[in-house]
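For this view, one protein chain was removed and the others were kept in their places.
To keep things simple, chains are lettered A and B as they appear, and every chain counts its residues starting from 1.
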Amino acid sequence: MKTLNRILLLALGVVLAVAVAGLPPRGDIQAPSHLAANATGAPVAGAYYIQNAYRHARTPNMVTVILADYRGFDTLGETLVVFTGAIAVLFILRRRTP
Amino acid sequence: MREASTSPIIQVAIRGLMPVIQLVGLYVFFHGHYSPGGGFQGGVLLAVSVMLGRLALGLEMSQVVFRSGIAVGLSAVGVMIYAATGLAALLGGGEFLNYGFLPIPGLDPPALRNLGILLIEAGVTVGVMMALIAIYDEIVESRTESSVLATFE
Partner (left out) sequence: MHWQIEILLLVILVVAALTALQLKNLLAAVVTLNIFSFMSAALMVSMGAIDVAFTEAVVGAGAVGIFNILAIFRTTRRTLD
């Protein structure tokens, strides 16, 4: 069982190494996610955000604009998940009155 | 934990660290528009300062820092600040969470978006901070340890 575990881990490592080797280099401006339009000619969202974030929200930190404004629903869900975790812990651990 | 730590090193170190961590948390929250950080990180930092106080000073002595029992309600208030900002934009004529339509006169849409981002970051900060403190308090105050441990030993 232990050898099987090690073989599986090694296989996973090889798969991950091959997958990482296929990625574009870090900071490559020719990478598909950094272009203004992808191979089919459709505009890429990242370029739009970079060009318009300051003009839309007058906030220098682009990440904050994307997280809080363009993706506001996402952040609402994130906060709700944390709140739901607190509620779940409360319902599981609080002593019931006899 | 429930009793205060007996080590004077931990007591003094955490009493000195807590205000610094709180100050850094507030800085991270208010400076989120201009530098890395924002609501989530600031809220976690503020919660960590309170939880360090609970860990070192004990549950009773740390009540002066933050009273336990009100954390869950304030967490709901944080989420409600967020949702209320979205609903205010809805009242102003735009879509849900479209801060450009917040009903505040005298500001152009970019300034309104700036204000809306600050409001929802405040909601996220309060929500996350109070949720973490609530989880901590519930774990400390629950009394189920003996039966759970008996199954392992």
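Assume a residue touches a chain if its C-beta (ideal position, glycine included) is under 8 Å from a C-beta of that chain, and two chains touch if they have at least 3 such contacts.
The structure presented is a predicted model; accordingly, all values stated were derived computationally and were not measured.
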On subunit A, residues whose C-beta touches the chain left out of the figure: 26-27, 63
Footprint left on subunit B by the chain that the document does not show: 1, 28, 36-38, 40-41, 44-45, 47-48, 51-52, 55, 132, 135-136, 139-140, 145, 148-149, 152-153
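In this section, only the chains that are shown with their structure count from here on.
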Chain centre separation (subunit A, subunit B; CA means) in Å: 22
Residues of subunit B defined as touching subunit A within the complex: 32-36, 38-40, 71-72, 75-76, 78-79, 82-83, 86, 96-97, 99, 109-111, 113-114, 116-117, 120-121, 123-124, 127-128, 130-132, 134-135, 138-139, 141-144
Subunit A to subunit B touching residues, read off their complex: 55-61, 63-65, 67-69, 72-73, 75-76, 78-80, 82-83, 85-87, 89-90, 93-95
